[in-house]
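Missing here: one protein chain of the complex. Every other protein chain is in place.
Labels run A, B and C following the written order; every chain starts at residue 1.
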Amino acid sequence: MNTIGYIFRLTTFGESHGAAIGGVIDGCPSQLKLDFDFIDKELDRRKTAQTSTASQRKEPDRIEWLSGLLDGVTLGTPIAFMVRNEDCKPADYEALKDVYRPSHADFTYEQKYGLRDWRGGGRASARTTLPIVVAGAIAKQILKGKGIQIVAEVTEMGDAEQAKNEGDTVGGIVECRIISAPAGLGEPMFGKFSAELAHALFSLPAVKGFEIGDGFALAKMKGSEANDTFINKAGRITTPTNHSGGIQGGISNGNDIVFRVAFKPIPSIAKPQKTVNRAGDPCEIAIEGRHDVCALPRAVVLVEALAAMVTVDMERLAR
Amino acid sequence: MNTIGYIFRLTTFGESHGAAIGGVIDGCPSQLKLDFDFIDKELDRRKTAQTSTASQRKEPDRIEWLSGLLDGVTLGTPIAFMVRNEDCKPADYEALKDVYRPSHADFTYEQKYGLRDWRGGGRASARTTLPIVVAGAIAKQILKGKGIQIVAEVTEMGDAEQAKNEGDTVGGIVECRIISAPAGLGEPMFGKFSAELAHALFSLPAVKGFEIGDGFALAKMKGSEANDTFINKAGRITTPTNHSGGIQGGISNGNDIVFRVAFKPIPSIAKPQKTVNRAGDPCEIAIEGRHDVCALPRAVVLVEALAAMVTVDMERLAR
Amino acid sequence: MNTIGYIFRLTTFGESHGAAIGGVIDGCPSQLKLDFDFIDKELDRRKTAQTSTASQRKEPDRIEWLSGLLDGVTLGTPIAFMVRNEDCKPADYEALKDVYRPSHADFTYEQKYGLRDWRGGGRASARTTLPIVVAGAIAKQILKGKGIQIVAEVTEMGDAEQAKNEGDTVGGIVECRIISAPAGLGEPMFGKFSAELAHALFSLPAVKGFEIGDGFALAKMKGSEANDTFINKAGRITTPTNHSGGIQGGISNGNDIVFRVAFKPIPSIAKPQKTVNRAGDPCEIAIEGRHDVCALPRAVVLVEALAAMVTVDMERLAR
Partner (left out) sequence: MNTIGYIFRLTTFGESHGAAIGGVIDGCPSQLKLDFDFIDKELDRRKTAQTSTASQRKEPDRIEWLSGLLDGVTLGTPIAFMVRNEDCKPADYEALKDVYRPSHADFTYEQKYGLRDWRGGGRASARTTLPIVVAGAIAKQILKGKGIQIVAEVTEMGDAEQAKNEGDTVGGIVECRIISAPAGLGEPMFGKFSAELAHALFSLPAVKGFEIGDGFALAKMKGSEANDTFINKAGRITTPTNHSGGIQGGISNGNDIVFRVAFKPIPSIAKPQKTVNRAGDPCEIAIEGRHDVCALPRAVVLVEALAAMVTVDMERLAR
């Protein structure tokens, strides 16, 4: 369950403060000359500290490539990579070892596994999304060769500066657009393009909503308002409106695939909160330290990455 | 891609006006005495014509059980079942054979497969969801034995009576609640309980949005408002609020799992619409005949069914 | 676990004396005009009573096609089919209800599931292989379009006539050849062409051995004897010898893929045998009735069918 994809598949591993975070990409086409600069740029987009909304943690994120490449060209064999967790200060987290932080995964992981890596969120840390950026960057490179682009942006976000002063955090919405994907991608029934996107996006921490096209707004429309009529535009059948978000019956119709993802506020807040510890005793915590006020700026590249991975997979299955 | 689930798996087959619609359930526990009355009642909930919002199509939906049972008890082997498509009048659809109905899957199926079963929507028809109800009813029976319940209801719906008079259709929202699921279900990273639910629900026709807990509303909250603090309630650690919808870090926390699904209006409307035919020539259609004004009343049991199937699967994986 | 294949996938269902035996083929290409005569001929090859080595059970094996077809052409959607079990006389098996037949699956099924369908072997009956023939026939048709052929034959078999007189049964070996498969099929590591064939063939009842190329004989050779040297034959690189059976490093080399499958004798013998019943009490049985002396003649088409299905899948994955 730490693997995503059918043909283009990513398996990730790593805890926030274990030895390393990394992934194995299986099913990447051979003979692709990887654009390492682009991968680094994508990683920079995820990196901390670049804006006032993000935390101060320094993550050099230097990728070590372990396999699957010969002189920077893909061999068709698994591409393994990792980033060492250099900035490891478990002592910072000692105080939280026995406390269940509200709306974190501390309690649920312990319920599931009987133990958890309490150092910085362990496997549930946002840091574990790093391999997704790497796989997404490679997926984007594959898509580029097919003329397909992925572009996301923050379309809604709370007032981060104010929240910061209050020791609070904010959530928001990221909108993503898959541009120039051909019609006919996606599988009917249980492999719908929309379903695969929803599944992938809900893999990100803090995601609590996903909608495609006009999404929840469609629930308030009439059929005559919601339908996308077909026209013949210079010999190409298309729809001038795009309430459907480019997907009909689970399959792409050639229009932009447009979806939105809702992120809850980061649960680590400096404001004091009541909670309980492992023994069930009430206690109060104030989560100090290097934490973002808002995950949204970092999340944009993650949303794009997962969209790219799903698109590569759908394209591959449609052959 | 016509299969859903990891251990408790449903494979469905059938087109709206082919010989039959059916499914194969693999991974159902043995020695379960199936409650056929309950399955029939669940099918009735999906059936047409019971309300003024639904179409007039008569579907007896008599299940033929093909395998996997001995004297009504599950053998542990695949449970195959089908319903014959008796009420088949392809002539009704002849006029639509070469026309791309707006916001239907006609165009996308043709782009994908080069042909389509044009009789009543073929594989993309809402009728193909029938096997989900059967598998869901069996899943509910399994969950009942574990004290877990699934209850959904329509929480938002357009004005169906008015739409009917206008030859139009309406959408809406279904809210579902998984009650008394134990903490610790769901897999981290790419098998999160929320992600599996989103994937499953997006398999239903007309679904365009999915949110869990407070969902999209969380995007506007602050962390201090969105967090669910833990308390010790008579020796059991729980959260008095449930903004998270029972899922933290992708894993159930023992609280109700609450999610909402947005359905677009049914695209088959009686009002005349502009579109194009296969040749790309503009034309006008008015979809007459037996069509629902709103899918929501029928959808409730489908939402419950998929939630039940996913819950059985998550419970099974957590052992 | 009743599904085989990655892209071209067959799910089977049915017990020997349940309502029906059948399957669902997912991932079959669209726009294929099925050759129903060929499918029937392949089913005839599996049918009983054609030779003195086979039992007297009459199986009309009339396929009902349930989905996935429009005017005999594949739609790309799941192809479901079934054969009703008409010749059902459970009374014949009543005597065996509580007895564990030696080297049958009676005991192991009960250990696994807590109960079993005791009528004619239930899910473990050789009759449940029928859907494999159907899927194999379709796979062969796909391969034919690519110039690939599958041919199997019995290369070793005990003296059936003598065994029949003695109330005994015999085993044997089937050799199969996949002809004109292109080089480059099969995946390295855990998806080797040879591994997929071995997995598929071991799905047949009574299979106890599988070898590729010179197989077990290679264990006695030296490298200099076992190696297949490459030559340039009119511009095409090939090997004049084929000790490897067409597979090197798990991937096809363009030569014939040759493998052999060992079948044990059918365990149902007329000769009296000692065994125990469910209570653990010793008893003696003599399995009367309609049983083959040798499974080999029927098995040939099954071996071909599975080889064809695997080849279609490997070809599809290699794109």
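One rule holds in what follows: a contact is a pair of C-beta atoms (placed from the backbone, for glycine too) under 8 Å apart; a residue touches a chain by one contact, two chains touch by 3 or more.
Everything quoted here is computed from the prediction, not taken from an experiment.
A.B. asks: Quick one: which of C:16, C:169 or C:311 touches the chain that's been left out?
C.D. replies: Reading the full complex, the residue touching the unseen chain is C:169.
A.B. asks: Touching the absent chain in the whole complex: find that residue among C:8, C:65, C:81 or C:109.
C.D. replies: That would be C:109, which touches the missing chain.
A.B. asks: Residue-wise, where is subunit A in contact with the chain that is not depicted?
C.D. replies: Looking at subunit A, the ones touching the missing chain are residues 1-3, 9, 11-15, 18-22, 24, 26-27, 30-31, 64-70, 73, 75-80, 82, 112-117, 122-123.
A.B. asks: By the contact definition given up top, give the residues of subunit B that touch the hidden chain.
C.D. replies: The missing chain touches subunit B at positions 7, 77, 188, 317, 319.
A.B. asks: Where does subunit C touch the missing chain, residue by residue?
C.D. replies: Listed in rising order, the touching residues are 1-4, 12, 100, 102-105, 107-109, 111-112, 123-124, 128, 156, 158, 163, 166, 168-173, 182-192, 194-196, 198-203, 205, 207-216, 218-232, 235, 237, 239, 243-245, 247-254, 262-269, 271, 273-276, 280-282, 317-318.
One rule holds in what follows: only the chains that are shown with their structure count from here on.
A.B. asks: Among the chains, which is located farthest from subunit B on the basis of C-alpha centroids?
C.D. replies: Of all chains, C has its centre farthest from that of subunit B.
A.B. asks: Max contacts between which two chains?
C.D. replies: A-B
A.B. asks: Can you figure out the chain closest to the middle, judged by Cα centres?
C.D. replies: B
A.B. asks: I'd like the Å distance between the centres of subunit A and subunit B, where a centre is the mean of that chain's Cα atoms.
C.D. replies: 26
A.B. asks: In whole angstrom, how far does the Cα centroid of subunit B sit from the Cα centroid of subunit C?
C.D. replies: Spacing between the chain centres: roughly 36 Å.
A.B. asks: Using the touch definition from the top, which residues of subunit B touch two or more other chains?
C.D. replies: Residue numbers touching two or more other chains: 1-3, 12, 112, 123.
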